[in-house]
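Note that this complex is displayed minus one protein chain, with the remaining chains in position.
Chains here go by letter, A, B and C, matching the order in which they are written, and residues are numbered from 1 within each.
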Amino acid sequence: MPDVKIIGATGYGGLGMVELLLRHPEFRIAAVAATQDVGKPLSAVWPYLEGYCDLPLHAPDAPDFLAVPADVVVCSTPDGVGMVNAGRELSAGRKFLDFSGDFRFNSEDLYAEYARRLGKDPQHKAPELLPRAVYGLAELHRDELGRADLVGNPGCFAVSCILGLAPAVGDGLVERAGIVCDCKSGISGAGKKPSPSHHYPERYDSMNAYRLSGHQHVMEVERELTNLAGAEIAVAFTPQVVPVCRGILSCLYGRLAPGIDQKRLLSAYREFYAASPFVAVKDAASPVATGDVRESNRCVVTVAADERTGTFRAISHIDNLLKGQAGSAVQNLNLMFGYPETLGLDRPAAHP
Amino acid sequence: MPDVKIIGATGYGGLGMVELLLRHPEFRIAAVAATQDVGKPLSAVWPYLEGYCDLPLHAPDAPDFLAVPADVVVCSTPDGVGMVNAGRELSAGRKFLDFSGDFRFNSEDLYAEYARRLGKDPQHKAPELLPRAVYGLAELHRDELGRADLVGNPGCFAVSCILGLAPAVGDGLVERAGIVCDCKSGISGAGKKPSPSHHYPERYDSMNAYRLSGHQHVMEVERELTNLAGAEIAVAFTPQVVPVCRGILSCLYGRLAPGIDQKRLLSAYREFYAASPFVAVKDAASPVATGDVRESNRCVVTVAADERTGTFRAISHIDNLLKGQAGSAVQNLNLMFGYPETLGLDRPAAHP
Amino acid sequence: MPDVKIIGATGYGGLGMVELLLRHPEFRIAAVAATQDVGKPLSAVWPYLEGYCDLPLHAPDAPDFLAVPADVVVCSTPDGVGMVNAGRELSAGRKFLDFSGDFRFNSEDLYAEYARRLGKDPQHKAPELLPRAVYGLAELHRDELGRADLVGNPGCFAVSCILGLAPAVGDGLVERAGIVCDCKSGISGAGKKPSPSHHYPERYDSMNAYRLSGHQHVMEVERELTNLAGAEIAVAFTPQVVPVCRGILSCLYGRLAPGIDQKRLLSAYREFYAASPFVAVKDAASPVATGDVRESNRCVVTVAADERTGTFRAISHIDNLLKGQAGSAVQNLNLMFGYPETLGLDRPAAHP
Partner (left out) sequence: MPDVKIIGATGYGGLGMVELLLRHPEFRIAAVAATQDVGKPLSAVWPYLEGYCDLPLHAPDAPDFLAVPADVVVCSTPDGVGMVNAGRELSAGRKFLDFSGDFRFNSEDLYAEYARRLGKDPQHKAPELLPRAVYGLAELHRDELGRADLVGNPGCFAVSCILGLAPAVGDGLVERAGIVCDCKSGISGAGKKPSPSHHYPERYDSMNAYRLSGHQHVMEVERELTNLAGAEIAVAFTPQVVPVCRGILSCLYGRLAPGIDQKRLLSAYREFYAASPFVAVKDAASPVATGDVRESNRCVVTVAADERTGTFRAISHIDNLLKGQAGSAVQNLNLMFGYPETLGLDRPAAHP
């Protein structure tokens, strides 16, 4: 029964890990840490966990936290935190999974470009670890994750886009130029920190696009697609916020490659995901909504060739906090520790 | 002070007309009709109107309703109703404005194709009137509307797409092939009739795309764009529903024409709409949300050239019930009767 | 591993049972029935269950459904259905749990009054079974439920009111006259059937009280409180609907009995629920929201004596679909089959 330590346990990512691990038959939460409310039980900060997770919050760098034995450390923190903790934990023989962009890239250059988009220091703090990091999207990196001890969990938008585009890009069903990702996210994707634009009355009946000049998640998408295509892919990405709590609906567009029709698309997608238990492929006539994946680890991809205009369309539905974050993390932990991929995650959406 | 009769006064379109005309300094509501609740005051069906509009509901074809004098009849009804009423009213010397697709097309063939998409009888009931109908989008047809006595008010999605694309298509800033309209609508766009997919718990935390095989509004969009381009334009259109009440956010994509950059886009859009008081053009860095146009007749268009990928992007924000429906209708009535275009409509969004 | 058959599997109550039983370590869903969509898999009606519950829907009275072996039948149907099915199942040696009011009362007279409030036939169809029925609120009837084979699951409003008032009424901390139940419910409490008042745009920014002349759930409340008090209790009940999906917030008022203060209230409540794992008692300063119990089987009761005005206040928080319906049902099944009360239910709210 592997022990897990969670750094950043009081954010939405950390809470997601706590909720999932509480019902996981194998993993056990050994200790939790956060930078605020140190000394309080987690359930004093989040009363809904009372009786379920009353572990005290440690400071992430406090000796008592570091001394708690564990098999893996999950770092659900902003960019820049995981990279200063990973080396120590790996040296101590623990596996390490990070929620930020710190270990999503294998090269210092890519990281630097990513960090610049966020206005962060482009110099990675542990560049020697980068070649060892595995990108935590099980559907594309299942085997590597089975051998990994350092995993960079993907961005939520990236999960939805990559899963929605991978079969088409990998099989050359869509032209490489002109791919567009139109992505709508619920607000939980912005984390727990209050801000004017996510204040309830401001968000109540309002939706908007943002960061039109370039969201940082696009880099993961392009890197993965480029690897699949064997040629460079650049995508136009339009992140949007809509007033739902959980859910990402990504509409993915491109030019259909010559001769590709709906039937061909559908069979390619189904084949691509045949061994992926959390991805379901639907044709254009199937009704699907993000509500169908809410609080589940599933990704449902609808493919809909618009043959009249020659447009490729795939629509990807995930819960941004599960398949887009903590659910993928547990899926990755399962693989890293040799458990069945679906262990502790195999349940449908909650409805309504 | 022109008198207006409203057919279909109890739906969202009709209520929008009632609300707007109640505060309009010139038009007067002479009589209201609906197929249900005949004989009751409108305010018995919709108590929020008590003391504001207590006119009795007539049957649309009842002699007492037909006998009420009026200068214009507004038909806010499903497809197929306006076409059987328009001829009679026009013969009686009244102007006629219809909210459905009945008079959005000037040819029987286009109408037939439109009707087929809706599963309706493709045979128009008053084909002799079609050549006389003017498409009710003031920003493109201001002069014709000033002379019109028969107006087909546009579809809400169409308003958002056409206004967002017209300058680019008209000036050749975007390539004609490969235009994509990714359109998110609030639920009021579906009208007042309850349905399983708009039942509150089903819609609460859920968004989805629908009618992927072809929404009927795309035909108006293509017709208008084709006229502007002087060459055929076909667009891929993805209607989506998100859990807001009012608002359409349309992200419009294409390939930037050679040499077109953000600066050129912005100046072309600003010039195009220089004389249009309800359209505001913003650049990519301006924060805009559908909340900024809620309960106003404004359309805000953000243009955002993605020069890295060569992608044209315009994002169009409207209130689907105002600029997308009743607001455009009042704007059209103003033009039809020689009033300033903004009369009775010149107010900002309601916030929050 | 007891087998469960579910009648009414496609409504919110039935879906709640399916979701809970899918993750229950002991119960197994043997068959599902509904009056519509017979022959389709449950997952064809509700695609989010695809791969999780693909059992075909039977007609409730079809021989093939009746022939499926089972240990218990759960009837999640409108009033009047359980009473015509219970006798047959009990005779076949199966236990029976009903979600409607059919078996919430032990006398024909009480049932008749209940049925009249709903505009239903006041004559019970299986009066001989009524004395045998146990009211399915484990916190008050734990021992009887352990011996029961026929259970009437309580109404959602009733659960929240009874749990919030029982200690005060049972211990005489509140005066018997003048008790008020001010109850706010999310819309899922109204079931899956679309209606004008729960159409998304109508409900979006709107809340209201309804059925002011007497909601049917008040009868259960008064019966249970009267039993606890040993003297007749009548309560004024104001059901309200607010635009949330899940949750009941019941504010319960009365006159504090002489000498009763906050400290006494708090200790009485804590003692009363000491052996009830799903009820938590909080004092007035603790922040609690219905979000803290969403998707959990917990009931959190805040007691807040207003000593300045002599007013007793208790505030009860539940998820109407879990502790208010399917969660209580599984809790009852656990007791009926000798399992620990919390089996399969022991998890916190989902957040956010």
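Methods note: a residue touches a chain if its C-beta (ideal position, glycine included) is under 8 Å from a C-beta of that chain, and two chains touch if they have at least 3 such contacts.
In this text the structure is predicted, and so the values were computed from the model without any measurement.
Visitor: From the list B:V288, B:A304, B:I318 or B:M336, which touches the chain that is not on show?
Guide: Looking across B:V288, B:A304, B:I318 or B:M336, the contact with the absent chain belongs to B:V288.
Visitor: Give the residue, chosen from C:S100, C:T302 or C:N334, that touches the chain omitted from the document.
Guide: If we include the chain that is not displayed, C:T302 is the one touching it.
Visitor: Touching the left-out chain: which of C:Q123, C:S206 or C:S267?
Guide: C:S206
Visitor: Per the definition of touch given earlier, which of B:D79, B:E139, B:D205 or B:E220 contacts the omitted chain?
Guide: Considering the complete complex, B:D205 is the one touching the chain left out.
Visitor: Residue-wise, where is chain B in contact with the chain that is not depicted?
Guide: Listed in rising order, the touching residues are 12, 15, 19, 22-23, 46-53, 188, 192, 204-205, 245-246, 280, 286-288, 291-293, 295-296, 347-352.
Visitor: Using the touch rule from the top, list residues of chain C that touch the missing partner.
Guide: 177-180, 182, 184, 186, 197, 201-202, 204-210, 212-214, 234-236, 238, 240, 242-247, 249, 251, 253, 255, 284-285, 287-292, 294, 302, 304, 306, 308-311, 313, 315, 317, 352
Visitor: In the complete complex, the non-displayed chain touches which residues of chain A?
Guide: 12, 186-188, 192-196, 198-205, 243, 245
We adopt the following convention: only the chains that are shown with their structure count from here on.
Visitor: Which chain has its C-alpha centre farthest away from the C-alpha centre of chain C?
Guide: Comparing chain centres, B lies farthest from chain C.
Visitor: Return the distance between the CA-based centres of chain A and chain B, expressed in whole Å.
Guide: Comparing mean C-alpha positions, chain B is 39 Å from chain A.
Visitor: Counting only residues that touch at least 2 other chains, which ones in chain B make the list?
Guide: Chain B, residues with two or more chain partners: 186, 201-202, 204-205, 243-245.
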